[in-house]
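A single protein chain has been omitted from the complex, and every remaining protein chain is retained in its original position.
Take a look at chain A:
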Amino acid sequence: MCQVEEEYHGPLLREELPSVSRQCVKCKEASAAVVIRAGDAYCRGCFKDYFIHKFRAVLGKNRLIFPEEKVLLAVSGGPSSCSMLSQVQEGLSQNAHKKLRFLPGIVYIDEGGAVGQSAEHRRRTVEELRAVFRATGLPFLMVPLEQVLDLPSSAVLSAPGASEQEAGAYKAAVDHFLLSDGSSGVTAGQQQETPPPEVQEAHTHSLQRLLGSAGTLTAREELLSILRQHLLVHTARSAGYSKLMLGDSCTRLAVKLLSSISLGRGAQLAHDTGFSDSRYGDTILVRPMRDYSAKEIAYYNRMFSVPSVFTAGLDTKTADKSSIQHLTESFVIKLQADFPSTVSTIYRTSEKLQSCKGSASAGGDRCLLCVCALDTAAENASAFSATLISEQLSQKKSPGESRQAPASQCCSIVGGELCGNGARGCCSSAKAPPLRSLLCYSCQLTIKDMASEEVLPQYILSEAERRLRRSQLREEIRGFLLEGEADEG
């Protein structure tokens, strides 16, 4: 084969393409319609079975969703979340043996205001989705993103949830459910027609000002996703849902994994990309679509007519390098075209990540924005302390200046209340603005990109104030506490 004067004839190369066999590799009868992974061709019927089976398998394997549990599906209108919705419906309608046993509801967050859509466009999208949700028969909520400005402070708190269930609890719950009358399942949530919430223009402007204060598109996207998450969790909590299902696909999560590392969120990877995310304690975020590639979802939606509505995001039609997230996506997708195992390799890596348990429980140890454990303990030889040192070195100012700048800043943020305690209290502490001390590394970077911290929503600012006061108090009475008790509360 590999001789010096060998000629490779044209036909030899062309035969490569149709070698992906035209018969379905599974049933070997019907002609193939889809190529999944590298070289596995499935026919329509087998593809549908494969798709549906994968959804059940991922839920069954993880045993997190208990029978009769209320689960909120976060549907953005995009293909993955609409596919998730159709899979849940499919699962609820099956024969009793493999029927899904939880009680779903739907929530849609209207982000049109953040992206700059006209009111008319938003209304049309909301109406389209309303029709889709109505057809499912499940209870649904349509929430405009502007409501995030009115959230209570509890939105950023991690509430103690159900304690760690022992392995036997799931099986016991399922057996109990099967013995009792299991027919009360789906009818529990009645569909109520609530009129579409009126969005005040002033709120939309505040939201746009908030997002506009972020200097880079990267920071804007991060901020948007943080706000969206707060709103989703708050909605789930107030409507009594203990689980929140997100529709992130394998491709999306692979991109998220790499871009999270670039954004400094390495410590929170397990939370951001894992199947279950328990940072909020009582509301657990679940990602059942994480085994599906974007291609599989798109094909399924097309072949089996799953309705979905496209909404433009912040980075639609922007150049490749406009934000870290966008650049990472473009990189991964392009690499995937030449090396079809890229996404699955990244995904398999993310499966192995686990968050260290028990490192943070009390509210004081969590990031104010992303509610993950703080990773900013700058130990002597850590990478983080090196980052801090180099930052200080590159900001060489005269000593007089550095004392003055923080003073004016923190007085404006907390409205003078903290500084009324004695100006020496806050100004002689950290040289950085106090809000930074409450944030994890990547949230610090996001906030640093913002022109002013005052446009943050009230609930974030008041919670920040509360935490700063508490830590101030803790500092003051530290001298009076016995050793070992200083860490509690």
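To be clear about the criterion, a contact is a pair of C-beta atoms (placed from the backbone, for glycine too) under 8 Å apart; a residue touches a chain by one contact, two chains touch by 3 or more; residues count from 1.
By definition in this document, contacts and distances are computed from a predicted model.
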item: Missing subunit (named according to UniProt) among the choices "Sorcin", "Ubiquitin-related modifier 1", "mRNA export factor" or "Histidine-containing phosphotransfer protein"; value: "Ubiquitin-related modifier 1"
item: Option touching the unshown chain, where A:252, A:290 or A:366 are the choices; value: A:252
item: Candidates A:149, A:239, A:298 or A:353 - the one touching the absent chain; value: A:298
item: Residue among A:136, A:268, A:336 or A:446 that touches the chain left out of view; value: A:336
item: Contact partner of the left-out chain, one of A:315, A:375 or A:463; value: A:315
item: For chain A, the residues touching the chain missing from this view; value: 14, 17-18, 20, 22, 32-35, 41, 79, 251-252, 255, 294-295, 297-299, 302-303, 310, 312-313, 315-318, 325-326, 329, 333-334, 336-337
